[in-house]
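A selection of the complex's chains, in situ.
Chain naming follows the written order as A, B and C, and within any one chain the residues start at number 1.
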Amino acid sequence: MRPRFYRAFRQALPAVALIVGLLALWELLARLLDIQEWLLPAPSAVWSAGIDSLQLLWPHVVRTLVETLLGFAVALMAGLGLGIAIDLSPLLRRAIYPLLVASQTVPTIAIAPLLVIWFGYGLLPKIIVVGLVCFFPVVVNTADGLRSASSDLLALLRTMGATRGDLFFKVRLPSALPMIFTGIKVAITYSVVGAIMGEWVGASRGLGIFMLRATNSFRTDWVFVSIFVSAVLSLGLFGLVNVVERLLQPWRFGRQEHWEELSK
Amino acid sequence: KRPQELEPVVLTLDWVPNTNHTGFYVALEKGWYAEQGLAVEIQVPADPSAALKQVAAGNTPFGVSFQDEVTVARASGIPVVSIAAIVQHNTSAIASLASAGIESAADFEGKTYASFGLPIERPLLQGLMQCEGADIDQLEFVDVGYDTFPALVAGRADLIWIYQGWDGVQAELMGVELNTVPLYGDCVPDYYTPVIIAGESTLAERSELVSRFLAATERGYSYAIEHPVEAADILIKHSPESDAQLVRASQAWLSDHYQADAPRWGVQNPTVWRTFVDWMVANGLLSEPIDADAAFSNAYLAE
Amino acid sequence: MSPLAVEVEQVSKRFRVDGHIVHALDGVSLHAAEGEFVSLVGPSGCGKSTLLNLICGLMEPDSGTIRLQGDTLPRLGRVGLMPQQDLLMPWRRVMDNLLLGPEIQRRDRQEAEQEAQALLPLFGLEGFAQSYPSQLSGGMRQRAALLRTMLAHPTVLALDEPFGALDALTRRGMRDWLLQVWERFGQTVLFVTHDVDEAIYLSDRVLVISSRPGTVALEVNVPLPRPRIQTQLDTLEAAHIRHRLLTALGL
């Protein structure tokens, strides 16, 4: 356990160092330049505001996390499904791709009233917004990834009498995995902001609501607390995806052999 | 009544909870809605025009809107009616940093105004400036959205629209000295902002519900008028993310303005509506006049 | 009489390569009877791989017909191909690569794995079942590719230079193993090689393909008795066949 912990620590060190450095710089500038707190609070102020508001914040965080996870699950399924469908049918690709692109150009607030009217103020509209925000990178990376499979390998499987399903599960999907995970990493990064935007459609709880209320009361320190929390959530989710990526692709992330090490 | 027998009712606010909404929360906290057999749920959108759309669509029976918005909406055939004025007079003002030395609308010339992007802003400012013999074309407009205050403080704009009961109080708390030119005066017509709205169908089909809702709400605001400190605490309890100090100070300021010179809280004066419609038509904000008397109603307020 | 396992009739194939046309095959006809071992030799680039691809059903000829077991039904899945490039899947361990065929045929995995496991030592892959292809040597990859093809139990085999990357000793072992398997299960084999002795040692019949555009330049029966042994290559009969083949190949 010991060396493993030590390794994880060493891995995280550069990021921690950089972040601490940036925070220190910001603190310094905030004090030296005497920036008004309601405009840009110093990290120390944000920190103590965070400590103070922990209790207040907690239910909002839970709510946003639930929305994020559910919405992301939807986005993942929709993204993979559409990406696969697009890859399987050139007709579908041509028919549906433009619509998908167009779907990303609709600002959430433009359809917010419709969302509320159709789906109310519950979880559903937030899940929809997160889904809309996140599914697109997954679709594009999945479709492009599936297309990148080696045609020679596909040919070999076909000589073995492989069905379309075989080709898909044994060649296309494994070949596409690296790109699919890239898409998922982009998507999960957007998911928390997606949930926050979803809350702005109308909600009574969630980080987005907290942020809005804090903004309105000129509690910029609280706004930054919520930004900080959403960053932490995103990083956690992103890290999780990275772990899954490594677990699912041992041939890419296995213990490095001498050869590979050097050829970097 | 037992909770499950209460009639569920949704109220959509115009914006996050603030002292404009104190009465609702007081009524809720004190159980006055429940006494009327109502289980009121308060919803908070991020877009001020959302409430009107929700009400018009019949999605929620009650909402918080503004007279100008109601007028434009009715002109577009959207059947909503203002049923109570939350604040009797327009508490808005055009604010500038005291250091800029802008004393009256005459000084607006050559300045920059950070706008919400609402169509009504320009004619209102024009009215203010004309009064002082100044030319609106000498004022530059920049659309900033709803977060105008930082723009003013940072010197990116010289003039902003403030609600004296909120931003004005906040500025005072922060020690930012502002010069204000109030909109409520002789240069431009007064109008009700904010107001409580309901859909025409709700009024026609469930008038008794509307009366019950307003009865409890009126009690809430009356309480807020008489007990600003306690009322502020209730709002803070329901919106703990708001700054308590600001809420208390704002409440102290606004409690006097809810009813002001009106005979009772919430009553709307037909003249205000008619004058404002005419003014909007005259300034091209409406292409045709609408029936001002149909746009509001005092009928649901208790006698 | 049972129909011929493979019949290729007047098959031509052209490719478009950056504007100009490469005429790979021109009116090639050949056949292989049920259970026959036929070798193809010919200069590099003459169209041998293309021919195998056509027979497997990966391509359609520009003209001519190809029949398997007497019919012109789709050919995919009816001929077991060992491609020239090994095409092992980098994301599968060696064992999982080997079991590709059984997997596609929905056969019992455990049984197939036992079969594979038993053959690993003979193929010099013992102890490498759980490594990834990138950890194998060139020859080991080729042997893995051959084993993968064989484990699919095809009745018609198209082997594209299966022993190209092997040393003489390993090669001999593999040859003899292939003959044993063939004698036991009686597959029809189409065998591409550059080694004339290998072709003679293994085949019932050897075809020489001429250089591009590929046509059948010579067809030689190899009437050496079976089971074959290495020393048969030193007989006069073998020398005669070798001479004819080498001459046709321009050597």
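Keep in mind that, in the parts below, a contact is a pair of C-beta atoms (placed from the backbone, for glycine too) under 8 Å apart; a residue touches a chain by one contact, two chains touch by 3 or more.
All of these numbers come straight from a predicted model, not from anything done at the bench.
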item	value
Complete complex composition as a label formula, though a single copy of each is shown	A x2, B x1, C x2
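Here is the rule we use: only the chains that are shown with their structure count from here on.
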item	value
Dominant chain pairing [most C-beta pairs in contact]	A-B
Farthest chain relative to chain C (centres taken as mean CA coordinates)	B
Geometric centre distance via CA averages, chain B-chain A, whole Å	38
Geometric centre distance via CA averages, chain C-chain B, whole Å	85
Set of chain C residues in contact with two or more other chains	none
Interfacial residue positions of chain A with respect to chain B in the complex	36, 38-39, 56, 109, 112-113, 116-117, 120-121, 199-204, 208-210, 212-219, 222
Chain A residues within the chain C interface of the complex	150, 152-153, 155-163, 166, 170-171, 174-175, 177, 249, 251-252, 254, 257
For the chain B and chain A complex, residues of the former touching the latter	12, 15-18, 42-47, 50, 53-54, 57, 59, 147, 149-150, 153-154, 170, 174, 239-243, 246-247
